[in-house]
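All protein chains but one are shown at their positions in the complex.
Moving on to chain A:
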Amino acid sequence: MAHKRTTLLVAALTLGAALTACTGNTPQNQGGGNQGGVKVANDEPGKKVVIGFSAPAADHGWMAAITNAAKAEAGKYSDVELRVVEGTNDVNLQISQVETFINDKVDAIVLLPFDGAALTPVALKAMKAGITVINVDREFDSPFAARSTVLGDNHGMGVSAGNYVCERLKGKTDAVVAEIAGIDSLPLTQDRSRGFAEALASCGLKVSNRVAAEFTVESGEKAAANLLQAARRIDAIWNHDDDQGVGVTAAIKNSGRNEFFMVGGAGSANVMREIKADNGPHKATVIYPSTQGADGIRLARLVVQGKSLGDLVEVEVPRQVELYAPVVTKDNVDRYLPTAFES
């Protein structure tokens, strides 16, 4: 039996090789090189890749985690040399950092711009210089400014949170749902709120009370305190951001209210620990991955080494990777806790 299977396998392989030899347009691969889609094990060391990494200032937990995760990922590969520059919210400085990478002729740049539009000209310059640019989280305004883009799904976060609220409040048509948003004028906040409203509408609910904070602990506390004053009874709260959620939780504890459950956003480790221990208002959180920068590092390495994304048939690395926003509950928290960020 075992022998028969081996014979079959050899036959199939020979046939396949013959077919490829006859019909393939591309010259045969010499084990590596830059031809794209060489199906070797992706983690095996290839040619040396120098990657420059720049992100905004690490002024809240999620942003700090972006850089830390990127560094940790690069450390796993012996063929990656990562150059991380000072995180900055000054676009003038961030542009000069990218210019330095261009001068240094790095192989790839992984860039989480403070402002996507403002960093577009210099990213275009880098692409023109033949450098692989991977755009993370905040999009450039030109499709030619990056080889690939890694994004979180802001709209999807809202949808996931809304669906979870619907599920828990099933049949309660008079339920009071509150929302604590992040910085209201940012497109990402608008996307999250839109997704949340759409998902709630599908089960006949709506957002009764909505306040906006500014992603900081202090602003979260203030917004939540106001919200709790405004609404005498609440059934569910969705808070967009777990960093500001530290302040929201503090305000809830101070008020002594416990008639509602809370859903977080972004997915910090302390919220996940709270969900796991079931000792606070958080019963779930939706993830906005803080490992986007780390994924950017991996993609940059694959593109430069001419490898494909494993498990895809496509020979090139995709133009855009939009990450999923799963709901983390007590049942599945162990799966997500290892990659969660500390706020």
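The rule is short, and it goes like this: contacts are C-beta pairs under 8 Å (C-beta built on N, C-alpha and C of every residue); 3 or more make two chains touch, one makes a residue touch a chain; residues count from 1.
Keep this in mind: contacts and distances are computed from a predicted model.
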{"item": "Chain left out of the displayed complex - its UniProt protein name, from \"MucB/RseB N-terminal domain-containing protein\", \"Transcriptional regulator\", \"Transport permease protein\" or \"Monosaccharide ABC transporter membrane protein (CUT2 family)\"", "value": "\"Monosaccharide ABC transporter membrane protein (CUT2 family)\""}
{"item": "Touching the absent chain when the full complex is considered, from A:65, A:84 or A:340", "value": "A:84"}
{"item": "Among A:95, A:146 or A:211, residue touching the chain not depicted", "value": "A:95"}
{"item": "Selected residue (touches chain absent from view) among A:115, A:278 or A:334", "value": "A:115"}
{"item": "Touch residues of chain A, complete complex, unshown partner", "value": "57-58, 83-87, 89-93, 95-97, 99-100, 102-104, 114-121, 141, 183, 185-186"}
